[in-house]
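To keep things clear, I will list the structure first and then write my remarks on it.
Removed from the display is one protein chain of the complex; every other protein chain stays in position.
Order of writing sets the labels: A and B. Residues in every chain begin at 1.
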Amino acid sequence: MDNCMGQNKAQENRTQQGVTSTSCVGVQGARGGLSIALGATLKRDLLLMLRHRGEVLNPLVFFALVITLFPIGISPDPALLTRIAPGLLWVAALLAALLSLDSLFRGDFDDGSLEQLLLAPQPLAALSLAKVAVHWLLTGLPLALMAPLLGIMLSLPAGSYAILALSLALGSASLSLIGAIGAALTVGLARGGVLLSLLVLPLYIPVLIFGAGAVQAAIMGDGAGAHLAILGALLAASLALAPWGIAAALRISING
Amino acid sequence: MWAFIHKLGSPKWFYTISAKLQPWFWAAAAALIVTGTVWGLAFAPADYQQGNSFRIIYIHVPAAFLAQSAFVSMAAAGLVFMVWKIKVADMAATVIAPFGAAMTFVALFSGAVWGVPTWGTWWMWDARLTSMLILLFLYLGVIALRGAFSSRDSGARAASVLAMVGVINIPVIKYSVDWWYTLHQPATFSVTSSPAMPMSMWLPLLIMVLGFYSFFTALTLMRTRSEILRRESRKRWVRELVRETR
Partner (left out) sequence: MFFHTVFVRVYLFLNTVKGFFSYREPLGRFFFSEPGLYPDGSRQEAAAAATLSRIPTSEQGAFRVEFDAPLFCLERPLSLSLQARKLACERDDRQLFAELDVDITSGEIVRVEGPNGCGKTTLLKILSGQLSDHEGALFWNGRPMREVREAFLSNLLYLGHAPGVKAGLSPLENLAWYQALSGERSGENKRLDALENVGLAGFEDVPAGQLSAGQQRRIALARLRLTPRALWVLDEPFTAIDRDGVAALEATLLAHAGAGGCVIVTTHHELGASTRLRRLPLGQ
């Protein structure tokens, strides 16, 4: 109450002078400015995605649907399903992650926020990394957590569930990073969605090989450590390189 | 050195200098390819395992080499274009892309044809063929991305970025596919990694590879020249050139 009154009074004062907000033109970007900007971008994107829950749920439903199609299309024979389950789960998860990729920058591009993101006095690579992190948190991670459930339906042997989830969690992070380059390249195009998959899918192949390989190795009892290590290495490499690619691609797309 | 690069960047200078270089590359390409073909098909000895069908190597291997080199040179041209804004580099990248895709297709097709006598089927998920297939998709992606932009400059820059991303990924893809292949088909006979080719088989192959590279250079020069004329058609020097040749 007091606070409110004080504000009103101050406002009156300033109105009398014909001035309300007195502030200085100045250089921002004090130390810590980047972390504030990153935090706010994370928060904003999470908030937006959580307000449109459909966009979060759609890839998950798609994942479940595709997995349902395979036994119907091939055979319900558990022995056969066990054999092909690692690959099926990985391919379906990859496609589901791809599905949501197109909207990564599209909303921001359409309403002009992307221009403003590019003009922020912060490194664009870091800001775009924040956006990719949100994409992974709300797409890759849920897919990874859901995969063991679908693994049961494909009669995946019990010992490999943890490896399946872990490999998907690690791998989908690389997928989000690599895919974001493609999304950034196609965001300015009216029908970029199909093109996006053409650009991105060939680049996904190493991740698919080692991801599905990890699950396969876990089933065989070979130990999936090596595969997971390579997936981690791929993630580290994409973390180091992809942000620059995303930033360069966004600058191109904003040029139209 | 610096002045040289920027001079090379001027379309007019490139146009004149490439006119002088072009015939030499065409001549070299013709000589090498004819020699290599005749030598490889008629005089090289037949393979003790595969008989005469191995001779398809004289098409398959040079095409596969070129498919990969063309991608790398396309990415290099893209880098030059992005960093120094040299337009000729982008014109070269534009004309290399379809050529590289065509070479990839030739490598795939000859590989498939080779598969018939060797494996008894048109297609095997052989490591080399699989990587080639992925390379073809990468080429198609670059070409499609360039075409999708309404502004040529943006398309050029986008294609350059994608080519660079692709070129970083090609070794990763290649090694992971090799690894995947050995995991799934450990004991299959691989066509091209047959040990220690005798000199009489190897030399014509080398000649063919060199011939293909000369052909690639000559064709790239020629098509870049026409691309220059197309893009610079409003510039004064092109108009004068047209007037002179009439």
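Basically, contacts are C-beta pairs under 8 Å (C-beta built on N, C-alpha and C of every residue); 3 or more make two chains touch, one makes a residue touch a chain.
As the structure is a computational prediction, the values presented were derived from the model and not from experiment.
Enquirer: Among the chains present, which touch the one that was left out?
Expert: Contacts of the omitted chain with visible chains: A, B.
Enquirer: If the hidden chain were put back, which residues of chain A would touch it?
Expert: Chain A touches the chain not shown through residues 7, 14-15, 18-34, 36-37, 39-41, 44, 47-48, 51-52, 107, 110-113, 115-125, 244, 247-248, 251, 254-255.
Enquirer: List the residues of chain B that touch the chain left out of this view.
Expert: Interface with the chain not displayed, on the chain B side: 1-2, 82-85, 151-153, 157, 231, 234.
Please note the rule applied: only the chains that are shown with their structure count from here on.
Enquirer: How far is the middle of chain A from the middle of chain B, if each middle is the mean of its Cα atoms, in Å?
Expert: Result: the chain centres lie 35 Å from each other.
Enquirer: Give the list of chain A residues in touch with chain B in this complex.
Expert: 178, 181, 185-186, 188-189, 192, 195, 198-199, 201-203, 205-206, 209-210, 213, 234, 241, 245, 248-249, 252-253, 255-256
Enquirer: What does chain B use to touch chain A in their complex?
Expert: 82, 134, 137-138, 140-141, 144-145, 148-151, 153-154, 157-158, 161-162, 164-166, 168-169, 172-173, 176-177, 179-180, 183
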